Every structure is written in structure tokens, then in C-alpha cells.
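Notes for the one structure printed next.
Heads up, one of the protein chains got dropped from this complex, but the rest are sitting where they should.
A and B are the chain letters, set down in written order, and residue numbers restart from 1 in every chain.
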Amino acid sequence: MTDPAAAVEAGVDVHEHAGVGDPNAHHHSPEQIRAEMRVYLAVFAGLGVLTAVTVGAFYALRSFPVRTAIIVALIIASIKGFLVAGFFMHLLSEKKVIYGILILTVIFFIFLMTLPFGHHANPFGS
Amino acid sequence: MDAHASVGHAELEIPYNVHPRPDTGVYNAKLGVWLFLASEVMLFGALFSSLILLRTGAESWPRGYEFLNVKLATFNTFILILSSVTVVMAWSHLRLGNLKKGRIYISATVLCALIFLTAKAFEYSHEFHEHRFPKTNNFLAIYFTMTGLHGLHILGGVIVFLYFLGPGAKMWLHEAERYTNRIEVVGLYWHFVDLVWIFLFPILYLM
Partner (left out) sequence: MGLRRQIRVGSQWMYADEAHRALREALRVMDDEQAGHGHHQSFIRRYVFSTDHKWIGIQYGFTALCFLLLGFCLMILMRLQLGWPGQPFGVMKLLGELRAPGGILLPEAYNQLGAMHGTIMIFLGIVPLAVGAFGNYLVPLQIGAPDMAFPKLNMVSYWCYLPGGLIMLASFFAPGGTAQSGWTSYPPLSVIASQGQTWWLVGMVFLITSSLLGSVNFIVTIIQLRAKGLSYMRFPFFVHAQFVTSFLLLLAFPPLEAAAVLQLMDRVAGTSFFLPSGLVVSGTALTNAGGGNPLLWQHLFWFLAHPEVYVLILPAMGIVAEIIANGTRKPLWGYKSMVFATVFLGFMSFVVWAHHMFLTGMGTTISAFFQTTTMIISIPSVIILSSLFISLWGGSIRFTTPMMFALAFLPMFGIGGLTGLPLGLAAADIHLHDTYYVIGHFHYVVAPGTIFAMFAGIYYWFPKATGRKLNEFWGRVHFWISFVCINGIFFPMFAQGLAGVSRRLYDGGMQYQHAKQIASQTNPFMSICAIGLLVAQVPFIFNFFYNAIAAAFGNRDEGLGSNPWEATTMEWAATTSPPLAHGNFEVLPVVYRGPYEYSVPGSAVDFIPQHQAETAEPAPRGGVLLPTTAVAMREN
């Protein structure tokens, strides 16, 4: 629960914010929240740089085989995805039940992704 | 019973609607939105999977960068990332109890989304002008289907954000924490839409 004394800025609505403390809730102190906001801005900068890197790598790798370009692009996209999911969606500090659901989803997602490979890998008569 | 139980008079109080359940540590809507996102992963996953199957089975495959507007798409990627960061900033300010700043950041998000959609509309009209339609070839078919579906998700997000800026913000007066939670939840959805674009951009434009 936010400490009402810390909310000193104009226009701050503190009523209802006092009390009802729940030790299990993920309520952070204002300092923590401000620290988180700095992390968000850093992640934003990182994502911006990585977007530039994606496009840069694309032009740099034009003479290379398509396979290389695809792998590099997907690696960079995965890093960006990790940043978004890990920090913006705060998955790095999430509860077990949500990890459980996402692990299950990832497994089925992998099954789904093997579908085209299975389809082409072993045609009849091979 | 919470103080605000009386607000919705006849409405039934559902447990863990606002505060997390002690043993799971999450409130209902947060679990709900993650489950919804899990199904979205499978939806877009199926489309990515279709793209791979069609592309690997095709004799020739057009390359997006040869005719699509890579510069505009890069700009749009920045815009979407920016809109993601404004959502978490809005959520953080709401957690600090600052509705005013929260609203400003939500408005910024909506603005970013509208810029994205405008740029997308500009791209689409350019393709149509050049006589490139979904039926032209399978690359364009999957391009229009996936970006179109992604655009619909953006539009859905804009509608929800506008609701929380306008009539939905009344909830702040009585149930500030619930309102903050709602922004967190719609934020999770919004980041996911951003995440999809992060993969769509290189796959459609750069490969």
C-alpha cells in the first residue's frame, strides 16, 4: 500500500489508499516504484537501440545467405521480446501460477511450431 | 467486507477481485489476462506456423523489403515501443496515487496507437495503389492477414484505453486500487500486442 505521506505531489488522490494492507499483495514503496520507472526507461532505450540494430544488421547482412539473416533477426527479436516480457510485463518477478500457465503454453506453442517441419521433413515415399 | 462493497449495491462481491489470493499471489483479472494472452500466443503461433509452412513449401517467395516501406515500419516499431513504456509509466504513477499523470501517460499511449494505425493505413493504401492485394500472392496474403489482425488488436486496445480515460476513470474515486489493477491488466495485453509486432516486423519486412 502506498504511504500517503509520500504522495506529496499536487492532484494526488490519497483517500482509499491508506489501510487495507495485504502482506501478500505486491505493493511496493514509492521509492521502489520510482526505481522501477527508471528501469522502464532504461529498457525503453535498450529496445530502441535493438530496433536500430535489427535494421542495421539487415542492411549489413544483405550479401550473406538468407538463413543467416533470418537467424540474426530472430535472435535480436527474441532479446527484445525478453525485455518486453521480463520488464514491462514484469514476468521476471511473477507468481508461480502464471509461470505454470506460460510454461504449458510454451510447450504447446513448440508443438504448433513443429507442425510445418513435420509436414515437410518426411513426405510419403522418403 | 471492504468499504466499497456497498457501492455497486446489488452487485455480488467476488472474492479476490481486487486483492491477491494469498496462496496464488494474484488477483482474478491478472490470472485471467494471462490466460487470455496464452490463447493469443496460440492464435498468432498458428499464423506464424502457417507462414513457415507456406514459405518453405513455396518455389519462390517475394521478399518484403523489396517493395514494403521498411523506414515507415521501423518508425512504427519505435512508436509501439514508446506506447508500451507510456503504459507502464501510467501504471507506476497510478500506483503512486497520481491519477493526473496516469491519465496523461494513457493519453500518450492512445496517441501513439493512433499514429501507428495512421501509418499502417498509409502503408496499406500505398500497396493497394501499386495493385498489391491479398490475392496477389501468398506473401501479401499472409502480410495483410497478420498485420490486419494485429491492427485489430491495436484498435481493441485503443477502445479499452479510451474507456478507462473517460467513463471508466470514475472507478478511481471509490476503488483506486481496482482501477490501477485494470490499467496493469490492459497494459499486459498492450505489451503483448507490442511483442507480436516485434516479431512481425523482421519476419514480414526484413526476411
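Annotations for the structure displayed:
Keep in mind that, in the parts below, a contact is a pair of C-beta atoms (placed from the backbone, for glycine too) under 8 Å apart; a residue touches a chain by one contact, two chains touch by 3 or more.
All of these numbers come straight from a predicted model, not from anything done at the bench.
The chain not displayed here makes contact, within the full complex, with A, B. The chain not shown here is touched by just one of A:64, A:82 or A:111, and that residue is A:111. Only one of B:70, B:108 or B:141 touches the absent chain when the whole complex is considered: B:141. Looking at chain B, the residues touching the absent chain are 1, 9-10, 12-16, 21, 24, 26-29, 31-32, 35-36, 38-40, 42-47, 49-50, 53-54, 57-59, 133-138, 141-142, 144-145, 149. By the touch definition given at the top, chain A reaches the unshown chain through residues 97, 104-105, 108, 111-112, 115, 118-119, 121-126.
Just so it is clear, only the chains that are shown with their structure count from here on.
Computed from the mean C-alpha positions, the centre of chain A lies at a distance of 13 Å from the centre of chain B. Against chain B, in their complex, chain A makes its touches with residues 2, 4, 6-7, 9-14, 16-17, 20, 22, 24-28, 30, 33-34, 36-37, 40-41, 43-44, 47-48, 51, 54-55, 58, 66, 69-70, 73-74, 76-77, 80-81, 84-85, 88-89, 95-98, 101-102, 104-105, 108-109, 112-113, 115-117, 119-120.
Of all residues in chain B, only 2-4, 19-20, 22, 24-26, 30-31, 34-35, 38, 41-42, 45-46, 48-50, 52-53, 56-57, 65, 70, 74, 77-78, 81-82, 84-85, 87-89, 92, 95-101, 172-177, 187-188, 191-192, 194-195, 198-199, 201-203, 206-207 touch chain A in the complex they form.
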